[in-house]
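Below is the structure I would like to discuss, written out as structure tokens.
And now, chain A:
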Amino acid sequence: MIHHPLELCLVFSSLLFCIGLAGALSRSNSILVLLGIELMLNAANLNFVAFWRYGPSPAPATGIVFVAFSVAVAAAEAAVGLALVISIYRRQRSIRLQEAVRLKG
Partner candidate 1 sequence: MNALPCTIYVSFTGALLALAVGGRSPTLARIVALASALTAWGIALFSAIHFVPDAAGPVTLVDAPWIPQMGIRYHLAADGISLTLVVLTGLAATAGILFSWNITERTGEFFAFFLALIGGVYGVFLSADAFLFFVFYEIAIVPKYFLIAIWGSTNREYGAMKLVLYSFAGSALVLAGLLWAYAAGGAHSFGVAELARVAVGFSHGQQVGMFALVFLGFAVLAGMFPFHTWAPTGHVAAPTAASMLLAGVVMKLGAYGCLRVAMPLFPLGFVFWQPMIAWLAVIGIIYAGLVALVQEDFKFVIGYSSVSHMGFVLLGLAAANARAVSGAVLQMFSHGVIAGLLFAVVGRMVYERTHTRKLAELRGMALYQRLPFAATVFVLAGLASMGMPGFSGFPAELTILIGTWQAAPWAAALAAVGVLIAAAFTLRVIQVSFFGQAAAGSAPLPPLPPITLPEKCGAALLLGATILVGLKPDLLLELIRPALQAPFFQAVLKGGAL
Partner candidate 2 sequence: MKLPVHLLWLIPALPLLAAALGALVPRRARGVASSAALVTIIASFLLSCMALSSALGSTGVHQVSNFEWFQLGGGSVRLGWLLDPLTALMCVMVTFVSTLIFVFSLGYMKEDENFKQFFCFLSLFAAAMLGIIISNSLLLVFISWELVGLASYLLIGFWFTRPSAAAAAKKAFITTRIGDLGFFVGMLWLNNASGSLLFFDGGRGVLESAALGTLSSQVTFGGLAVSTAIGLLIFCGAIGKSGQFPLHVWLPDAMEGPTPVSALIHAATMVAAGVFLIARVYPLMSADQALAHVPLHALTAVAFIGAITALLGACIAVAQNDIKRVLAFSTVSQLGYMMIALGVGSWVAAIFHLLTHAFFKALLFLGAGSVIHAAHHEQDMRKLGGLGPKMRVTFLTFAIGMMALAGVPFLFSGFWSKEAILHAAYEWDVSSIPLVIALAAVVLTAFYMTRLVAEVFLGKARSKEADHAHENSAVMTVPLVLLAACSVILGFLGTPVWPWLQSTLTGLPMEKHSLLEGASLIVLSVLLVCSGLGAGWALYARRLRQSAAAEDPLESTWPRAFAFAGARFKFDELYAATVGRLNLSFAALSDWMDSNVWGGLINLLARFGETAGHFNKETDDEVLNTGFNAASEEIRSVGKLYSRAQTGETHGYLRIVALGFVVLAILAMMGGAR
């Protein structure tokens, strides 16, 4: 039934994405939501690598470069996210996401 390693990779990354999404949606702790978002991001990164490795033109290292950037940005983003979490905590002594609604438009 499984014909190609690419499909395996895609199935794996879809699962990873769904786990991340479920975590992000179901948790109310901001840090755990962030964790979920990171999982979703990594699922996307996995797709980059997979398409590069098994795609039609593997010669230039496009996928790898994308992923490298993405990881680096994710690291920065995590830092900012955690800093935001800390600042939210300082403000309202809680990191429950349901309570952080002050940016309502």
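To be clear about the criterion, a residue touches a chain if its C-beta (ideal position, glycine included) is under 8 Å from a C-beta of that chain, and two chains touch if they have at least 3 such contacts; residues count from 1.
Inclusion criterion for the candidates: all candidates are chains of the complex that A comes from, given by their letters.
Nothing here was measured: the structure is a model prediction, and the numbers come from that model.
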In-complex contact partner of chain A, selected from candidates 1 or 2: 2
Touch list for chain A against partner candidate 2, complex: 17, 21, 24-25, 28, 30, 33, 97-98, 100-105
